[in-house]
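Omission of a single protein chain aside, the complex is shown with its protein chains in their original locations.
== chain A ==
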Amino acid sequence: MGHTLVEKIIGNKVGHEVKPGDIVTVDVDWCMIDDIMVPFAVQKYEEMGFKKVAKPDGVVLIYDHFLPATQVDDSRHFRVGDEFADKYGIKNVHRTDGICHQLMTEAGYVKPGDIAFGTDSHTVTYGCVGAFSTGIGYTEMAGILGTGQLWIKVPETIKVEIEGTLQGNVTSKDIILRIIGDLTASGATYQAIEFTGSTVDAMSVASRMTMSNMSVEAGAKCGLFAPDEKTCDYCKIPYDDSIKALCSDNDAQYSKILRYKAEEFEPVCACPSLVDRIKPVKELKGTKVNQVFIGSCTNGRLEDLRAAATILKGKRVAPFVKLIVTPASRKIYREALADGTLEILSDAGAIITTPGCGLCCGRGGGILSDDEVVVATNNRNFLGRMGTSKVQIYLASPVTAAATAIAGEIVEG
């Protein structure tokens, strides 16, 4: 019987064939610890009594949620992280470079076939390059720091097949929102999702990243794309036989198969306050907004900022709307600066902030108050996530977000 991509990645790592339901212990290639969780992971590591970190070069500390600090106690997290890195010889520390999930592939750490764990649920993002990666708690992270290993249950796979060409104002964000709506917020729990078909083959790695990133919103353990030439260009590795072998066999077994035609997708929003409450943008027309947020590990990449700039060029955001743009990394910020994207956004009236998690986790600039409405390109619209529990958060693509900022109400781009 054939194997799915996730079974192959895990099987390669443990050196024998695996099937869904098997519990195996894997050697971990990458540990990502973000600033929120650093002090907790360090404390648990110390309670466990380890003398040294098993694989310091496989550990990456990234400060992003609390950057720049907005609360007086935030800097404690940076201090604890720096001290831990010094003490145990961890060289990979990103203090101001951008969002962890952007940097883990952009900075050249995670490659196809790798296994990575992070102290943040959106660690699933690295599935965009064909890596198995998922979020864990800080106690488990402390365990990996000391042992270099973690036990995992091999997941079943849901296959999502999309064929055809997307319409102009439809992005990979609209696709993943629709899929989450169809699967529901728990429909893929404990399972891998694998995205296939001519539509995803034609996508950039950045667009795939958006879909991997949000696979956890359907409960998935990981959201994978088989690596191709574009993946290898992005990861700066040769497209060789070992990479070509990282794909599901024709006779692989799936728990479920969802089939879509690209032409059927339309711009959608996830409505307050559930990620699976999906409605077409045209049905929400007329919903007044106070703020628009373009950024996050879901949609803060160069192609997202450019898509927004294409719509905002020569226009102004509505006078009562604050448009906040947060590039996902310094590299993206500089590229968008160099090619004039930031100038267009600034001319249109956008507030451009430093790279980081920003408003997405409710810590950065742009916190909202009771009854305010925000259209945001990030991944979660949970109650209270961006301010009070009476803030209305709609999740959308950068195209919808930019058009909405101009109109002052939800509209298609």
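Basically, contacts are C-beta pairs under 8 Å (C-beta built on N, C-alpha and C of every residue); 3 or more make two chains touch, one makes a residue touch a chain; residues count from 1.
In the analysis below, contacts and distances are computed from a predicted model.
Novice: So which of "ABC transporter permease", "High-affinity branched-chain amino acid transport ATP-binding protein", "Monovalent cation/H(+) antiporter subunit G" or "3-isopropylmalate/(R)-2-methylmalate dehydratase small subunit" is the UniProt name of the chain that got left out?
Specialist: In UniProt, the chain that is not shown appears as "3-isopropylmalate/(R)-2-methylmalate dehydratase small subunit".
Novice: I'm checking contacts with the chain that's been left out. Which of A:P68, A:G137 or A:G340 qualifies?
Specialist: A:G137
Novice: Looking at A:K153, A:K285 or A:R316, which makes contact with the chain not pictured?
Specialist: A:K153
Novice: Consider the whole complex, including the chain that is not shown, and state which of A:K55, A:H77 or A:K159 touches that chain.
Specialist: Selected residue, touching the omitted chain: A:H77.
Novice: Which one touches the absent chain: A:L103, A:C361, A:V374 or A:I406?
Specialist: Result: among the candidates, A:C361 touches the missing chain.
Novice: Touching the missing chain, which residues of chain A?
Specialist: 23, 36-37, 39-40, 44, 47-49, 65-66, 71, 73-74, 76-77, 118-121, 123, 134-140, 143, 146-147, 151, 153, 185-186, 189-190, 219, 221, 274, 361-363, 380, 382-385, 389
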